[in-house]
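Not every chain of the complex is shown here; the ones you see sit where they belong.
Letters A and B mark the chains in the order given here, with residues in each chain numbered from 1 onward.
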Amino acid sequence: MWDTEVKRVSAVKRDYLARLAKEGKRPDGREADEYRPIKIEKNVIKNAEGSARVKIGDTMVLAGIKLEIGEPYPDSPNEGAMSTSAELPPLASPEFEYGPPTPSAIELARVVDRGIRESKYIKLDKLCIEEGKEVWIVFIDLHVLDYDGNLFDACSLAASAALQNAIIPNERHDIGKNESLPVGSPPVSCTFVKYEDFIVVDPCLEEDAIAQARFTVALDENGDIRAMQKGLSGSFTVDEIKNNINRAKIHAKNIRKLLEE
Amino acid sequence: MVKLLIKDGIRLDGRKPDELRKIKIEAGVLHRADGSCYLEWGENKILAAVYGPREALPRHIQDSTKAIVNARYNMASFSVEERKRPGPDRRSIEISKVTSEALEGVIFTELFPRTMIDVCIEVLNAEAGTRCAGITAAAVALADAGIPMKDLPVACAAGKVDGTVVLDLTSGEDKEGEADLPVAIAPRTEEILLMQMDGHMTYKEFEEALELALKGCKKVHELQREALLNKYKDFEV
């Protein structure tokens, strides 16, 4: 039920990928532990408070940040709030459909959200306007433009980059000058999939399609773990999980550099 | 309303009444779509993708005599100053409808019975004139997808501001001005595929505005053709 969105792969293609996997080869010739080229562009949407376009290979995601004034939660009257949503529009893939967010889109948005939230990337305690009355609500909207695999990392990266250069639109509300959104150090997310007992980082479209298990980990600047998500119906051994995390530490360091450029 | 929108025949953004905003069009920018187009029109940033013709599903919507053209106009939540809630509102449903109809008018739909041609128009940044920009981008994406068409449709608006008929309104002109007239045509025959208007125009002003819109359409049409001749492999948002 939950994976009806998964694109059907022909049996022939599936066999071909399985044979490659047995030789430790990937369909696009990469190493198991190799990312596709990553490209980040910031500040691309004028009407957004912050924005970034991220490409990982041919996967392209646009993140836009909007800030609105709203009420704080009763249990944190001094803190702003954040809300993350992901759109998988039919523009980006023949399998996507119009309508309310699918379970896949909800899982994607919630995993990105947890990485940002748990690493305290947005300093929510600095987003209070009037205690218990008015705070800033940060909306992170992830718009997938071209889907060629590994949306978790592309969306996480786009969100981090868009927040990095976002502003608080005080002027629009006549409450002072615009200022930078206070942020700390961003989380970096790494995703692995497993198929035919082969575990690869940064799955391309075909690998996403035949993946049996998926694992995403979000790491902070110290390499500590802030969020994890195992997905799909396959399983990982304890050692595989540990190995993934250790591989992720190295990738995260490299990706973090791109983000700080 | 003491603010003048036109002073000494020059508009607030420096344009003359019959001048278009800056337009940039690129075809074939997406990897997954069968055809695509990225378009910047002033501050508008629009992405269009085409999928199909493919089997129309669910089956009961199939038309045994022709393809169904299903265009969807959608604004990203961050494309406007006040965040837009995701999902279609009444305005975007109406625009999707008239856009679908305008595009269907030029496509040889009878060649593809029982299929559907999906046209996705995503407004990434909006600054007035998005429906015309969307149709213009969609037309390029349809051509990029190799969909056979009688003509390459194109759209442009004219309007009335401070009593003057002008081409291609900005947000401010649309809001403070007196009338807006978006028009889409099949450029070879000048047949009108889409026309909407709201505001206040005398019949004479309408004739003048329509003529201006048609001229605008033809200029934009040249840019569409150039874009199709020079498909880029990458694009900058």
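Just so we're on the same page, a residue touches a chain if its C-beta (ideal position, glycine included) is under 8 Å from a C-beta of that chain, and two chains touch if they have at least 3 such contacts.
From a predicted model like this one, the values you see are computed outputs, not experimental measurements.
Enquirer: Which formula, in the displayed labels, states the number of copies of each chain in the whole complex?
Expert: Composition of the full complex, by label: A x3, B x3.
Note that in this section only the chains that are shown with their structure count from here on.
Enquirer: Tell me, which parts of chain A touch chain B in their complex?
Expert: That would be residues 41, 44-49, 51, 53, 58, 60, 62, 64-66, 68, 85, 87, 89-94, 98, 100, 139, 141, 143, 145-148, 172 of chain A.
Enquirer: Show which residues of chain B lie in contact with chain A when the two form their complex.
Expert: 30-33, 43, 45, 47-49, 51, 54, 72, 74, 76-81, 83, 86-88, 118, 120, 122, 124-127, 236-237
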